[in-house]
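== subunit A ==
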Amino acid sequence: MKLQLKNIHKAYGNNTVIPEVNLAINDGEFVVFVGPSGCGKSTLLRMIAGLESITSGTMMLNNKVLNKVHPSKRAVAMVFQSYALYPHMTVAKNIGFPLKMAGLSKAAIEQQVQSTAKSLQLTSLLKRLPSELSGGQRQRVAIGRAIVRDPELFLFDEPLSNLDAKLRSEMRIYLKQLHQQLKSTMVYVTHDQVEAMTLADKIVVLNKGAIEQVGTPEELYNSPQNTFVASFIGSPVMNFLPANIYGQVSRQQALPSCVHTVGVRPNQVCVDATNPSCMMTIEVMEPLGYARLYYGQLQGNAFIVESDAQYGVGDELPISLPRSVQHWFDANEQRISAKEVSHAA
Partner candidate 1 sequence: MLFENRKQLSTLLLPAIVVLGLLTAYPIISVVYNAFLSVDIGSGQHHFVGMANFAELFDDFFFVTAIQNTLLFTVVASTAQVLLGLVLALLFHRNFPGRRFALPVIIYPMMISTLVCSSIWRSWYHYDFGFLNAAFVSVGLPPQEWLFNPDFALYAIAIVDTWQWTPMAFLIILAGLQSVPKDISDAAMVDGATGWKSTLYITLPLIQKQILLAFLLRSIDTFKLFDKVYVMTGGGPGNATETLSMFVYKYGFRFFDLGMASASSLVMLAISLAMTLIYAKRVMKGGKQ
Partner candidate 2 sequence: MFRKAIIASVILATTPMVNASELVIAGRDSSYGEAMEFIVSEYNKLQPETKVTLVKRPSKGLYESLVLSMREQTGNYDVILMDDTWSTEFLTNKWLAPLSKAVEDKDFVQATFDIGRYPDVKGSAYAMPMVGNVAMFAWNRAEFAKYGLSQPTSWTDVLNSAKKISESSDTNGVVFRGVKGNPIVTGFLPILWGYGADVVDQDGHSTLNSPAAKKALDTFLAMKQYAPKGVDVYNADEVRESLQKGTTAMAIEVWPAWVPNLDNAEVSNVVGDIELMAPPAEVGAPAPMLGIWQLAVPADSDNKQAAESFIKFATSSAIQKALALDYGMPPTRNSVYFDKDVVSKYRWYPQQAKALASGKARPRIHNWAEVESILGDYLQLAMMGQMSAEQALEQAHARIDRIVKS
């Protein structure tokens, strides 16, 4: 186990930010912390970095307690949202800075900076100042500065949020390649679930300072533990219907009584002109190219359908809701697994 967080608690005075977090991260894993803003994901990351103190609990890296270790001694590298490049240093100096701090010789620094720059395609930019670089170039310099000294752990704090969409997806792939290449442990914070899904080996969904669920992207997508995770993961957002309304709009036998809410992902709703279970008036339509998104209401509940069927605004969309892809949640918004239901039945 690479990094272990035991009973981590963080408070500023009387203001609790993170009530308690327990988490283990394995060697070589790409872990993504995801959650809405203010969920404590950045605070958690900064505690791992050592930029925030830990109010109580234990943090261990390679089985050594990290709590009181100064950030400069943690062998943890971090890429900041703003990149935090040193504006007065050239690219080469920026990348070489951690090595200089580690006390390497000039020749060694030069050599490592060169090889890092080469791998990041920065060689031609080495003499420039950060202000003379584009956003993507700055991003690569920031990454270069992080990888140059081969740290135990990489931390990324929303590193792609300042890039435009195209660059962002390029960088995403690049980061994934980097991880496969370096095989090092990375912790990545984002509020963007697409980034989380595409990058992570393991996603940690945080809400109000607590972990809602930990799992692989597929696990989270297929069996979200609660409505929060269900709504946060996957795009467009999962549809939720109260159990009684669900009964009316689907032609299904009665649901188990413990089911409170039923969730259906928009792409799993069938458009079925021949045998619809209900009709939805299309209020808004968004073409995606390969499919369309239809927005409407089912008995007063907002509902989204993704389908390649061709309908227009104002049309009645015939839909049927299959049983196999439903997610059931109880009154506490917790998942009810099919096993539990059948067991109860």
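Keep this in mind: a residue touches a chain if its C-beta (ideal position, glycine included) is under 8 Å from a C-beta of that chain, and two chains touch if they have at least 3 such contacts; residues count from 1.
If you want to know what made the cut, all candidates are chains of the complex that A comes from, given by their letters.
Everything quoted here is computed from the prediction, not taken from an experiment.
Student: Need the partner of subunit A in this complex, chosen from 1 or 2. Which is it?
Tutor: My answer, from the options 1 or 2, is 1.
Student: Provide the residue numbers of subunit A that touch candidate 1 in the complex, in ascending order.
Tutor: Residue positions touching the partner: 50-53, 70-71, 131.
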